[in-house]
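First the structure, in the form of structure tokens, and then the observations on it.
A single protein chain has been omitted from the complex, and every remaining protein chain is retained in its original position.
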Amino acid sequence: MTIILTAVITLLVLALIFGAVLGYAAVRFRVEGDPIVDQINALLPQTQCGQCGHPGCKPYAQAIANGEPINKCPPGGEATIQALADLLDVEALPLDGEHGEEKPPTVAYIREAECIGCTKCIQACPVDAILGAAKQMHTVIVDECTGCDLCVEPCPVDCIDMLPLPVTPQNWRWSPPQPAPLTDKMPQRGVA
Amino acid sequence: MMTEFILILLSTILVNNFVLVQFLGLCPFMGVSGKLETALGMSMATTFVLTLASILSYLTYQYILLPFNLEFLRTISFILVIAVVVQFTEMVVHKTSPLLYRVLGIFLPLITTNCAVLGVALLITNRAEQTFLSAATYGFGAALGFSLVLVLFAGLRERIAIADVPMPFRGAAIGMITAGLMSLAFMGFTGLIRI
Partner (left out) sequence: MSAQIRLWDIHGGIHPAENKSQSTTRGLEQVPLPRQLVLPLLQHIGNHAEPVVQVGDRVLKGQLLASAQGQFSCPVHAPTSGVISAIGPAPYPHVSGLAEPAITLDNDGEDRWTPLDPMADYQSVEPLELLERIAAAGISGLGGAGFPTARKLLSRPEHPIHTLIINGAECEPYITADDMCMRHHAARIIAGIEVLMHILKPARILIGIEDNKPEAISAMRDAAQQCAAQVVAIPTKYPSGGEKQLIQILTGEEIPSGGLPADIGMLCQNIATVLAIHDAVLLGKPLISRIVTLTGAALDRPTNVEALIGTPIRELLAFAGLQPARLHRLVLGGPMMGYTVAAYAPIIKTSNCLLAATLDELPPPPPALPCIRCGLCAEACPAQLLPQQLHWFALGKDYPQLQRQNLFDCIECGACAYVCPSSIPLVQYFRAGKSEIRALERQHTRAEQSRQRFEQRQERLQREAEQRERDRQERAEKAARAKAAREAKAAEDRAAAPAEASDLARVQAGKANTLSPEQKQLKIAAATARMALKKAQKQLAANPDNTDLQAQIPALEQALAEAEQAFEQATSQEGS
């Protein structure tokens, strides 16, 4: 009988001591916010286009931190999915077609002859890449435009085109050599 | 005195390696070894847990359980100790490296159920002529052996990930085969030290 009592009391005492230690640690090592969200956000392309279903890149980063799939960003494309997969150590899924296709980078272009100066596109642009004011000519600042195409819809005279970014010798990329024909070529190399 | 500790270390790190020779702790071994950075983080966390848990278990056993003739309580009290240490480690990791915390994910609290940790704690109690220092060395050596194997395996897996593996072997298969070959290699140390 005494042995059972001793056992129970010993365990209780141990549990109490350890509980106190943990309680102290919980206060001492409290973590505010979620810094992982910032790291995820840093990998997203910041077009703020909303194609992922969230109103911007930061909300999508938040959602990813809460477990949402990482393959919803068409402007980021394959490269972003891979980078997110590396960061979070999850599998790199192919881009979810439901949210759009990966397109080559584009910038908006306003046909100035047709612009009526209504400022609707200026209000729509998430990065303030359109210069203009009411009843003044509107124009797109090419260096700031992310190609999110949120400005195309609000325009009442439909004078905005999305043009592909020109390839110049300065941003032209070498393509990797074609793999040797002798060995078996699979698109994804072995995973262990 | 010194040789005893070196022998303990050699035994736990190489000869009787807990992962590859005694086959304990295989879950985090296979689960966290995809990338070298993750493996390093996990091995540091496990080292911390193993050493601390084995020391605390030893102390609990020697100074609380034995004097009250409560040896039969060792499994439950060791689990209690390990759980507390793991919880503590989790909080520290979450604070110092949120990325590692996120990447390790569920494997961090699963160190509690890592049979290597409980195994080391229990094996310490089985050893004869146990002192505090030898218990601590045993725990630390076990942790180093685990870390060594985890890091080696992570390095191999990184290379296998971009290698041209034949179709039937892709995925977990080539991982298992590699682990098996590593295990064979480590078993080559058998008989070096009987401890």
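Some points to look at:
A and B are the chain letters, set down in written order, and residue numbers restart from 1 in every chain.
Following the convention adopted for this analysis, contacts are C-beta pairs under 8 Å (C-beta built on N, C-alpha and C of every residue); 3 or more make two chains touch, one makes a residue touch a chain.
Treat the numbers as computed from the prediction; the structure is a model and nothing was measured.
In the full complex, subunit A contacts the hidden chain through residues 41-42, 44-48, 56-57, 79, 126-129, 144, 146, 167-177, 179-183, 189.
Residues touching the missing chain, restricted to subunit B, are 159, 161-162, 164 (touch as defined at the top).
Quick note on the criterion: only the chains that are shown with their structure count from here on.
The touching residues of subunit B, when paired with subunit A in their complex, are 34-35, 38, 60, 64-65, 68-70, 73, 76-77, 80-81, 84, 87-88, 91-92, 94-95, 98-99, 102-103, 105, 156-157, 160-167, 169-172, 174-175, 178. Only residues 3, 6-7, 10-11, 14-15, 18, 21-22, 25-26, 29-31, 34-36, 39, 65, 86-89, 183-184, 186, 189-192 of subunit A touch subunit B when the two sit together in their complex.
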